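Data first, discussion second: the structure below is written as structure tokens.
Only one protein chain is missing from this complex, and each of the others stays in its spot.
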Amino acid sequence: METKDILQNLVSGIAIGSTYGLIGLGVVFLWQSIERINFANISSAMLSAYLFYTFYSEIGMGFFISFVLSVGIVALYGLGLRYLIHEPITKRGGGRLEFVVATLMICVLWLNVIIVFYGGLPKPFPPVFGKATDFVRFAGVSLPVVYFYIFLVVAILMAFLHFLLRKTLVGKSLRATAQNKEVAQLMGVNVNLTTSLAFMLSTTVVGIAGILLAPIYFVSLELGGGSIGIKGFSAAVMAGLIDPYGAVVGGILLGIIENFSTLFISSTYRDVISFLILVAVLIFKPKGIFVWSLHRD
Amino acid sequence: MKSKIFATLLVLALLTALSFGAIKVALCAPFTGLGSILGDYIKKGAKLAVEEINSTGGVLGEQIELTVYDTAANPSTAMNVVRRALFSDKVVAVFGPNMSSAVLGVHQLAQQAKTPMLVGATSPSFRFTKVHNPFLFRLRADDDVKVSQLVKYAVDVLGIKKPGVIYGSTDYCLAALDVAKREFGARGIEIVDAEQIKEGEKDATGQLLKLKNAGFDGLIGLTHEPEAAVVVKQLRQLEIDVPIIGFSAWGVPAFTDLAGDAAIGVYSVQGFNPNDSELAVRSFVAHYKSKWGEEPSDPAQAYYDGIYLLAKAIEIANSTDGEKLAEVLSNQLEMYGVQGMLKCDEHHNFTSICYISQFDGESWTIIDKLH
Partner (left out) sequence: MRVVNWKKILLIIALALVVVYPFLDKNDYRLYLANRALIHSILASGLVFLTGFAGQISLGQAGFYAIGAYTSAYITTRLGMPIILGIVCGILLSLGAGLILSIPSFKLKAFFLSLVTIAFGQIVYVLILNLQSITGGPYGFFGIPPMKVGQYYFDNKGYYYTFLIILVLVILIIYRIKNSYLGRSMFAINDDVIAAEVCGINSKQSKIFAFALSASLAGLAGSLYAHLAGFLSPEPFTFFESSNFVAMAVVGGLRNILGGTIGGVILTFLPEFLRFRGWENYYLIVTSLTVVLVVVFMPNGLGNIIFKLFRGKTHSHAIHKEITTLRKEKEGGTK
């Protein structure tokens, strides 16, 4: 095997892994801000991809308007999640478990809604991020153009979320709410506002991800119920659900592991290997594999 | 007492209305779940035929009533709905399921209910010569036929000597892989490497690099549509220049729409080609387009033919009795349909038509039409 091939495999692994990381960002953010896991996290990606497809390809609106509209609707959906799901559950004495089950079922619900309105056939994504045959080539290694948009957005979102959580008052309020709602409230944090913000931002991040991932995953049910959802969670917990950086690094690591287990072990057992590694990480390093990079709170 | 009599009468009236109202037919196809790509085509093909027949007076003066059930691409759910169709609705015939493992799981129920079951699933594993179910019929060419033609074309015309295979993880893909292995073996050619891409995977770099290092000189694609699109895109990305010939999922719009320009030059063995100049195909395509506003795709034509086959069988038998229908379907019926001459063979397949075609960026050019 040539070095070039190994390098290509590495680059492709990083690329596909960054898509896992992008989804993982939404998971980490919601956990950091309200300590909840939304099992319908990935549904936001599917919703925004289908909305964008409707606005851009079917109605024929411009790219910018379609983008803002679809991400905006998904952000509002985040608010809906809070008021229609999270608040009623909390009010009736439900906890994390009820939230987990409710969001799991919402994930199934959205899949079925999309099937009724769009059918099960995957739709091609308009070539707004380059055509299917547009590649960037460098030193014998190549990558579809769309991945460069993804890298850019990953970098921006990661830095933004990190900055927001660690360096701003908003972020401090968010984390304070997550850790202890009552005390945060006593300290003058507007818990109502921060909770809304947490829900909206987490769906927005995944919504943006959905539009970017659609050229790779297609406008398909895959984006709302396929393995990417579970891999997004894996990416997030690899780093212990602590830092947005961790989610991205975790995702990339997962992508690399997958591609090299295909190349050197077996394409058939690829998923078994990556899930075994996930379980091992959870059991032996439950705080994540990047404890050394942990920011002190 | 009066009310009791009234209730009994009402129930009786309802029962008669139900049993003499129409010719009940059930269609079991996947619409939900991740494997639901084909459901829409199946439903549209069958519905078109039903409406055409009903608008010209139905069969034996009765209208056909089609009930559609979702199998969720899951044999376990298929088992529920087939039971419902057979034992609760007491239909005249069941169309589908369209998934080979599901057919193998439920076909005995059709035998038990003495009701014909006409399916579009393509695995050779439930040929009549293997399962001996006189009520089970197949509306499409089976994979044994198609993959044999694929291998023949790959070797004889494309001159592939070191084939590399990429395959998926469903029964559709694995059955094709088995036939491909056998057919290449019969020609003394060894498959240099076979790599798997599971449904839902979006990166095939590792698999393709392995094939490249094994020195393959032609790619045999035995996956479903989205994975086919992933594979051809990455072949272009990695600048691996080999002829690509794929199985039926590589020859439908669901694949070319997703793959875009990357699909140019791909060969496929198709069960249906809307560009066929045959009159029956042209008229089917025109009717389908005006009804649904889109071009039909495999297996819409199979279920369209199937409804007509059943209608004709009911006319010949002059009855909706399942045993008589099965008898007519297997021995007496000969009909010209979208898929050419339809006649039940020793495997209970009505057709073995397939096309070898190449994609030119717009549509599929027919290279060879095989019967």
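Letters are used for the chains, namely A and B, taken in the order the chains are written, and counting of residues starts over at 1 for each.
Here is the rule we use: contacts are C-beta pairs under 8 Å (C-beta built on N, C-alpha and C of every residue); 3 or more make two chains touch, one makes a residue touch a chain.
In this text the structure is predicted, and so the values were computed from the model without any measurement.
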Next on the checklist: Considering the complete complex, identify which of B:Met79, B:Val157 or B:Val242 is in touch with the unshown chain.
Outcome noted: B:Met79
Item to check | Where the missing chain touches subunit A, by residue | outcome: 31, 37, 39, 84-85, 88-89, 92-98, 100-102, 104-106, 108-109, 112-113, 115-116, 179-182, 225, 230, 233-234, 237, 268-269, 271-272, 275-276, 278-279, 282-283, 286
Checklist outcome for this item: Contact residues on subunit B toward the hidden chain run 31-33, 67-70, 72-76, 79-81, 83-84, 86-88, 100-102, 104-105, 108, 123, 125, 169-171, 173-175
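The rule is short, and it goes like this: only the chains that are shown with their structure count from here on.
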Checklist outcome for this item: For the pair subunit A and subunit B, the C-alpha centroid-to-centroid distance in angstrom is 36
Next on the checklist: Looking at the complex, which residues from subunit B come into contact with subunit A?
Outcome noted: 30-34, 36-37, 39-40, 195-198, 200-203, 205-207, 209-210, 212-213, 225-226, 229, 233, 236-239, 254, 257-262
Checklist entry - Inside the complex, what are the residues of subunit A that reach subunit B? => result 1, 5, 8-9, 12-13, 15-16, 19, 111-112, 115, 119-124, 127, 131-133, 135, 142-144, 216-218, 220-222, 225-228, 255, 258-263, 267-268, 270-271
